[in-house]
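Below you'll find the structure, written out as structure tokens, and then a few comments.
All protein chains but one are shown in place.
Chain lettering (A, B and C) follows the sequence in which the chains are written, and residue indices restart at 1 in each chain.
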Amino acid sequence: MQAQHEIENAMPAASDKLNIESIRRDFPILNLKVHGRQLVYLDNAATTQKPQVVLDAIQRYYTEQNSNVHRGVHYLSQLATREYEGARVKIQRFINAAESHEVIFTHGATEGINLIASSYGRKFVHEGDEVIISAMEHHSNIVPWQMLCEQVGAKLRIIPINEKGELLIDDLEAMINARTRLIALVHLSNALGTINPVKRVIDIAHSHDVPVLLDGAQATSHLKIDVQELDCDFYVFSGHKVCGPTGIGVLYGKSQWLESMPPFMGGGDMISSVSFEKTTYNSLPYKFEAGTPNIEGAIGLGVALDYLTGIGIDRIAEYENELLDYATEVIGSIPGVKLIGTAREKSSVLSFTLENIHPHDIGTILDQEGIAIRAGHHCAQPVMKFFNVPATARASFSFYNTKQEIDTLAEGIQRVIEVFG
Amino acid sequence: MQAQHEIENAMPAASDKLNIESIRRDFPILNLKVHGRQLVYLDNAATTQKPQVVLDAIQRYYTEQNSNVHRGVHYLSQLATREYEGARVKIQRFINAAESHEVIFTHGATEGINLIASSYGRKFVHEGDEVIISAMEHHSNIVPWQMLCEQVGAKLRIIPINEKGELLIDDLEAMINARTRLIALVHLSNALGTINPVKRVIDIAHSHDVPVLLDGAQATSHLKIDVQELDCDFYVFSGHKVCGPTGIGVLYGKSQWLESMPPFMGGGDMISSVSFEKTTYNSLPYKFEAGTPNIEGAIGLGVALDYLTGIGIDRIAEYENELLDYATEVIGSIPGVKLIGTAREKSSVLSFTLENIHPHDIGTILDQEGIAIRAGHHCAQPVMKFFNVPATARASFSFYNTKQEIDTLAEGIQRVIEVFG
Amino acid sequence: MSDISELYQQVILDHNKKPRNFRKLESANREQEGYNPLCGDQLTLYLEMDGKVIKDIGFQGSGCAISKASASMMTAAVKGKTKDEAEVLFDEFHRMVKGELDPEKEENHLGRLTILSGVREYPARVKCASLSWHTLHAALENKDEAVSTE
Partner (left out) sequence: MSDISELYQQVILDHNKKPRNFRKLESANREQEGYNPLCGDQLTLYLEMDGKVIKDIGFQGSGCAISKASASMMTAAVKGKTKDEAEVLFDEFHRMVKGELDPEKEENHLGRLTILSGVREYPARVKCASLSWHTLHAALENKDEAVSTE
């Protein structure tokens, strides 16, 4: 009910612009006061806030539908199963997967990548083989591959980046060889904002019969994702970064890969039959969903994606680009500010340093002004090392942010400079 | 606020009995009508319902506290971290763990067992070694061990059970040998209701220096758990079976084991530093918590356990035993009913069959009467095989159930018999 | 609320109690396993094919009243039919229990099988009714793997 109303409000027929005031009303937390100031939430790359419709869906689930899924004949179990599987179909549509069983519910992007590293890895990556990642990966897309490579004796190879934070894609061709088993690449970098030329990477990889995993943890909330058009072999993302709940995420995989891979975890739901002598595994997607899933999380994520679709991902992207351009202008022109990550293709993330002032001090002082940004290595220490900074301050934007908030951020940075004299 | 109020209501000073009417008001879903009838929810072993305080905590989290944890200096991030780590301490107290870092958040019992099988397994279980489970395990405590044993060439050994569904503990001593690396045992069987003599198993195991993992998925909501008194090495359970949300669970492990084990998944939060040359892992509990955790789930679980503690686990256990005794009497005396699982030590689960009527037909007909029970193999196919039944009907009780509901179940079963003539 | 006796009609209860063709077929030249992993319903189908014709058919297994009655009625319905005729029935039956074919409105060859149409009101039980049909379909296609309705 309310969702519908708010979404309509957000889309005034007369204009193609977002009605930000109306959208902000959908997010109750945005009214919060922090240290006596109006909250300015610019930490969206860490996690997004949730619209009321998602909270309502969770409430409704627990007050009218809650049951375990899949194994029950009773009413609630049927209802919960329908809602849970309905969420899978919503996600299938959102990313335009060919089949709903190519959508595996995970607990987040990190688990999705670990699933591939463990399951695909155990089956297809052997001693002497190679896996390629890039120099701008999140730790979630580094450590699982390091663990795999160490276990099987494979080699991890790194596509380098340039000073703007762009992928040196020309180096990729020379890096692929007969031992290359997978390329795992971030779609949109959380530390730099870089949008990678994933379509070209996939084309190159496929011309060598190498599959590609995209880490879409950041991309999914800012770009229209079409896994069939991208032709990626695997795609992962997290619910909590696309206005959904924590503890839920998605792994998309092409059927033929998922069919050929062994299960990741063992337990209920992922089996077809169990005996002490012989256990046979269930078909997709259940083979990869052991145990009771995060039912409320899946349902909440489905509603979150509906909400985003209701506003329109293209319009969201357009508005966010406007915000980023404005922030780049306003923040970038403050004396002493250095932007980290200046790729031509970029979205929603503004990483920066201030001369002689450590990002943590920036973070603490801004926090006193009610402004939430992130200060640190953003789980991308190799990126920090590349740019030779211990950390950066990072403001990251969502469609519910405003230019006024960016102005407040600029004032906050002036205050930081003042404090440090 | 409300929680306090309701909990106090539930504990009238004058009596040591539970005030069930008041408790039921805490669970909004119990008012539901199903097929025009009052819902009678007797599928608690599959998942429990949630008290309003848990839903309120989730709402509050998202409207006042939501942020990513651990890595932020800003207010919301601090708040979310405090709530998340506060939940860890609540859980520590609930199971009486010595240290809060011995409490690892997982996504459920299934993930907890898989974590041990993968991490402990990879480190300590080698070719020719043995792992012991029992004949009454849930698939979650069978399949991970089958997968491990197949991968490393170890052997899975099974402690048998008797016709009552009791563990033949005398067989255990003979089964343990120098190659035994772990005993993984269900604390309270979901298919039979049997409470295993886990203290004795642990004593025997430890006298041979063999560690013990207990699957507490069922036990945690029905028995007082004290991991130090039990002296178990690992203990797992799921939030959704103890009045908490789905998608969250707990792995308890003794520090010395957890310290010695390699990480399960790689990603953010579980590292101390990452470079392409060398990555070092974080300390406990973070080493085992890769990626953004289920923050709302952890907080909701903490509140759920507070709620149970507020009522009193001992009083819950006492009341549930009363319910089980009553149900055993009333249902067990219906002609044609055969109880499956008649262990002397038993709790909260009544598995049964009806002569010549398949459990699924029982389930469907009861559902039309508004009664939710489970019909199937309960993810324990080896148990079904042992009792030579394809499936059972299972009514499982929680402290919010009543004797009247058991009477309704008895009438429902009469109706089933009628339909089948 | 639909009346439960719509689902459990006398004919169905009767097929459940005394299933037709409930036997291992010694003369079988095709054998097919069917399995419903969620319920544990299990069935083995034996076919004696004479060219394109199902000359004889039998089944064994365990399952609920719906799956047993459905299997029994299926065997009775397809015995003596050709592969193609059986496939038509499979398609029509499948659509009927999923609520996509209303036997009162759309022309069909289901005959007595329409007694099982009540199942469409019970989504949890559709798989029970269709397990034997899926197994038949696989047997006719001569697939190697066990069939599962999941």
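What we mean here is this: a contact is a pair of C-beta atoms (placed from the backbone, for glycine too) under 8 Å apart; a residue touches a chain by one contact, two chains touch by 3 or more.
This one's a predicted model, so the numbers in the text were calculated from it and none came from an experiment.
Trainee: Can you pull out the displayed chains that the omitted chain is in contact with?
Mentor: It touches the following shown chains in the full complex: A, B.
Trainee: Any idea which of A:19, A:368 or A:402 touches the chain not displayed?
Mentor: A:368
Trainee: Provide the residue numbers of subunit A that touch the chain removed from this figure.
Mentor: 35-36, 356-361, 364-365, 368, 375-377, 381, 384, 390-391, 419-421
Trainee: Could you list which residues of subunit B touch the chain missing from the display?
Mentor: Residues 70-74, 77-78, 82, 271-273, 282-283, 286 of subunit B touch the chain absent from view.
Here, only the chains that are shown with their structure count from here on.
Trainee: Should the pattern of chain-chain touching be classed as line, ring, star, complete or other?
Mentor: Complete.
Trainee: Between subunit B and subunit C, what is the separation of their C-alpha centroids in Å?
Mentor: The mean C-alpha positions of subunit B and subunit C differ by 38 Å.
Trainee: Please work out the Cα centroid separation of subunit A and subunit B, and write it as a whole number of Å.
Mentor: Inter-chain centre distance comes to 31 Å.
Trainee: So how far apart, in whole Å, are subunit A and subunit C when each is placed at the average of its C-alpha atoms?
Mentor: Each chain reduced to its C-alpha mean, subunit A and subunit C end up 46 Å apart.
Trainee: Quick check on subunit B: which residues sit in contact with 2+ other chains?
Mentor: 35, 360, 364, 375-376, 381
Trainee: Do you know which subunit C residues sit against two or more other chains?
Mentor: Answer for subunit C, listing residues that touch two or more other chains: 38, 122, 124-125.
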